[in-house]
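Just one protein chain is left out here, and the rest sit where they should.
The block that comes next holds chain A.
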Amino acid sequence: MSSVPVEMKDGAVSSSKWLDAHYDPVANLYTFSSCVTLADLHGDGENKLVVGDLGTGAGNMKLKVYRGTGLLSENTLLDLPTGLVSFLMDQHEPRTPAIAVASGPFIYIYKNLRPYFKFTLPTLEINPLEQDVWNQARGDMIDPMTLKEMLEGIRDKADIPLSVRTLRFLMLEPQEMESYVNLHKEQPIRRQTVITCIATLKKNMADDDAVSCLVIGTESQDVYILDPEAFTILSKMSLPSVPTLMDVTGQFDIEFRIIVACRNGNIYILRRDSQKPKYCIELSSHPVGLVRMGKNVVVGCAQETMQSFTQKGKKLWTTYLPAPVTTMALLDLPTRGFQAVLVALANCEVHVYRDKNLVSTIKTQDVVTSICFGRYGREDGTLIMTTKGGGLIVKILKRTAVFDDRDSISGPPVAQSIRLNVPKKTKLYVDQTMRERENAVAMHRAFQMDLSRLRLAAARAYVKALESSLTPMSASLTEPLKMNAVVQGLGPSFKLTLNIQNTAACRPVMNLAISFLYDENLYSMRTAFFKIPLLVPGLNYPIDTFVECLSDKGISDIIKVFVLKEGKSTPLLTAHINMPVSEGLALN
């Protein structure tokens, strides 16, 4: 608990909505969202956390129950749990829920945390050829090597897959075969499937404390609905692929929908009285999380996206996430009328999305592998997460927390939804539009003709300027020069600075002179002609001179600057300097 103040500082943003109730980084809980649930196991109004712990993956699987911050009980599980649900199986008082743990082909039912019943999935059809061959082996008519060859032949072309016993036999070394056959040949062959996902479905009432059926998905691409008391199969449905994630709504006796995400990357929607899927949603990548929000389905995909669909398979939106999704859960607060999707990401963050808007981000110390939101203990808005490193995080939503859509960074700006005050179409506008529509070709031609003329005029003016060296850029290849001029001062005396640069790559320019042409009544210049030194390529040569304005009538004129080459009558380049109006009066 001493770590709480530190965490508050770390996540200043997240702590505004969530209280850090408990964090145990070494809780030794390795599990996924499908194996975590909250249930009032003892009927005392306090919800406990029930976790199917996968342990090391090979051993140490446990059914753990937490109360508050401490572990209440532990039961050893025989096999890896694939799913865990709590459900009310009968009307007896006290109304304490049972726990169903799915592992392998079995469902173990616990009542009062004691083993109560074990349900086994029905066996599958056996390949008759395989049966035949084993019968021969039982009668010692064939030796193990022949048995192996025959079974391999069946394996390669059989429609019905072989049993686990046969498959294991085919993997054995020759010396082990004899004993294996002798050990197993007397038992009948069984072919069993395994449970991949489990969920609950209310039987005939929608109340919170109504009796629920178990819904299971299997590796044999089937969905079974089981009776809660007798554990008989009430209904069986087939899917085109193996179900991995499942969401169930409705009531078995009235109408229900089962939304199943399958291993082939599709989502199928099953309904009552349909043996085959009613709708199919084809995803662009594999589903990793499935949450139902009201009538819509939100799917987290492997390609770092989250997509929403209606129950009829119409796509509503797509959101791009910053990191791959690890798990998803629903945040449901019926007392506040608030629903959102919790998405755990591989970058140690948990995002809260309302529709496609990000409304809150929670930073965690480790990658979250399972999320569960609901009533824990006596607190309604509790978020329970377990991490990759086996940690347990419990956060409580503040009573005063408000989720605001405006918190989101993404989404269209508010200004986009404001309607512009567009004036009504006038008659003139309509007439103009009509004219444009009718004479479109003629107008286009006229425009193109004028554009060509404009280009021609521009090109002519340019050529003329080049020919008469009227530009401040020299066009001759032997003396590539560039010049610009700056006028400084308020008047009547101005400083004129000419910057001359030789733009050639390596050749210097010699024998240049500068001459000015101006109105002698208006301006006077101390030196109106001077020689320029040798111009080294690339360097900038500033040349200063002074101009005196003679007029006090507030008029100005242009001074032309010519750069001349010795022995040439035309200038190399020309610059026109627009002199500013003299603001001071001449002293003399």
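Throughout what follows, a residue touches a chain if its C-beta (ideal position, glycine included) is under 8 Å from a C-beta of that chain, and two chains touch if they have at least 3 such contacts; residues count from 1.
The rule we apply is simple: contacts and distances are computed from a predicted model.
Trainee: What is the protein name, per UniProt, of the chain that does not appear here: "ADP-ribosylation factor-like protein 6", "UreD-domain-containing protein", "GPI-anchor transamidase" or "Checkpoint protein"?
Mentor: Its record in UniProt gives the absent chain the protein name "ADP-ribosylation factor-like protein 6".
Trainee: From the listed residues A:Asp20, A:Glu130 or A:Asp355, report the one that touches the chain absent from this view.
Mentor: Residue touching the absent chain, from the options given: A:Asp20.
Trainee: Just to verify: which one of A:Lys236, A:Lys276, A:Lys314 or A:Arg399 makes contact with the chain not shown?
Mentor: Here the residue in touch with the unshown chain is A:Arg399.
Trainee: Among A:Asn28, A:Thr69, A:Asn264 or A:Ser524, which residue is in touch with the absent chain?
Mentor: Of the candidates A:Asn28, A:Thr69, A:Asn264 or A:Ser524, A:Thr69 is in touch with the missing chain.
Trainee: Of the residues A:Lys276, A:Lys312, A:Arg378 or A:His444, I need the one that contacts the missing chain.
Mentor: Residue touching the absent chain, from the options given: A:Arg378.
Trainee: List the residues of chain A that touch the chain left out of this view.
Mentor: The list for chain A reads 1, 4, 19-22, 68-70, 335, 376-380, 394, 396, 398-400.
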